[in-house]
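Structure provided below as structure tokens; questions to follow.
Of the protein chains in this complex, all but one are displayed in their positions.
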Amino acid sequence: MAPKEKDDKPVKINKWDGAAVKNALDDAVKEVLTGKFHYVENFALIDGRLVICGIAVGVAMFALVWDYLYPFPQSRPVLIFSVTTYFIMMGVLTFYTAYKEKGIFAVCIQKDNSKKENVWEASSYLPKYDDKYSLSLVFIDGKTKQRRETSIKKSVASYIDVNGGVVPELVEADVTKMHNSLLTERKEK
Amino acid sequence: MEVSNLFDDVKRMNKRQFIFQVLSFGMIVSSALMIWKGLMVVTGSESPIVVVLSGSMEPAFHRGDLLFLTNYPEEPVRVGEIVVFKVEGRDIPIVHRVLKLHEKKNGTVKFLTKGDNNSVDDRGLYAPGQLWLTKDDVVGRARGFLPYVGMVTILMNEYPKFKYAVLACLGIYVLVHRE
């Protein structure tokens, strides 16, 4: 994501397209974490998903080529292997997105020059045909391994104007509020 | 949505999101492919689903009907069954019914087919000099029937431009649209 692109023009989307709205808001939230707070994004989670998808597609392509080289009755064992592998990978992917990612779209690491770094996880959820965007922010303390969570549920209309443009300031205000509440909680203890 | 905005979603992606986009397109294609190959393994037929392309089995099957085939080697061919077979020199497999059958002690079998709607048997359709079909010619035996669904493929094959247009639209939509 080249920084200069963001300055080009405000993000404008078709506001009736739920998936586009969610993506745009997720991007805006991520932008707050990486841009404003200068946290470093950690890609391990999304890389895991990419590897799973990559293996699945690779196995399918392999089956296609093998079946082309050795027509069907001969290629049967290889086909059995690749078809089962493919569907197992699909199952793994479903589990991965449902139980590991759980809607997390950004994992950021707060560099504070100590080895034990604080981790921020942002996840969101927008039901189909609904305007309520649920955002939750998780803070994992690097030293105490404590995990604190705060969440907010607001209509997407509070972040997007009539024309479908995302207003970064509004997103930033809410994310900052959540962010600071998590930090102050820590100090209270 | 204006055309210039169409690619906004893509432009806003970072490298990983873009790779994922391509991979999810790949997964749609591979899912279809793997289901097909899986059906091949389960049914034992190299082409587990065929579209009826001629009217020679009317009124049972019309153009555009879908047939589900199996081809288990241990299952014997019997008279009255509907077989799908390939003939040398013809690209398109033929769907016809077995009319006569002779099976030797060692299990080799030869049979003659005929379309329900044809007045003569299929010897005229076979390769020159070929009098009988054998198990090697068989692609599968019809086991299930679904009407009309194959019409889409017939339309696509008859209007190749339509086919490419549909495929291109679907491909662009999947690549551009972020889930």
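Letters are used for the chains, namely A and B, taken in the order the chains are written, and counting of residues starts over at 1 for each.
Going forward, contacts are C-beta pairs under 8 Å (C-beta built on N, C-alpha and C of every residue); 3 or more make two chains touch, one makes a residue touch a chain.
Note that contacts and distances are computed from a predicted model.
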{"item": "Hidden subunit of the complex - UniProt protein name among \"Exosome complex component RRP43\", \"p-loop containing nucleoside triphosphate hydrolase protein\", \"Dynactin subunit 5\" or \"Signal peptidase complex subunit 3\"", "value": "\"Signal peptidase complex subunit 3\""}
{"item": "Touch with the omitted chain, as defined above, among B:16, B:143 or B:163", "value": "B:143"}
{"item": "Residue of B:13, B:29 or B:99 touching the missing chain in the full complex", "value": "B:99"}
{"item": "Residues of chain B in contact with the chain not shown", "value": "59-61, 78-82, 97, 99-105, 110, 116, 121, 123, 131, 142-147"}
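The definition used in the following text is that only the chains that are shown with their structure count from here on.
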{"item": "In the complex with chain B, residue positions of chain A that touch it", "value": "1, 5, 11-14, 19-20, 23-24, 27, 43, 46-47, 49-50, 53-54, 56-57, 59-61, 63-64, 67, 71-73, 76, 79-80, 82-83, 86-87, 90"}
{"item": "Residue numbers on chain B that touch chain A, as the complex places them", "value": "1, 5, 8-9, 11-14, 16, 19-20, 23-24, 26-27, 29-31, 33-34, 37-38, 40-41, 46, 177-179"}
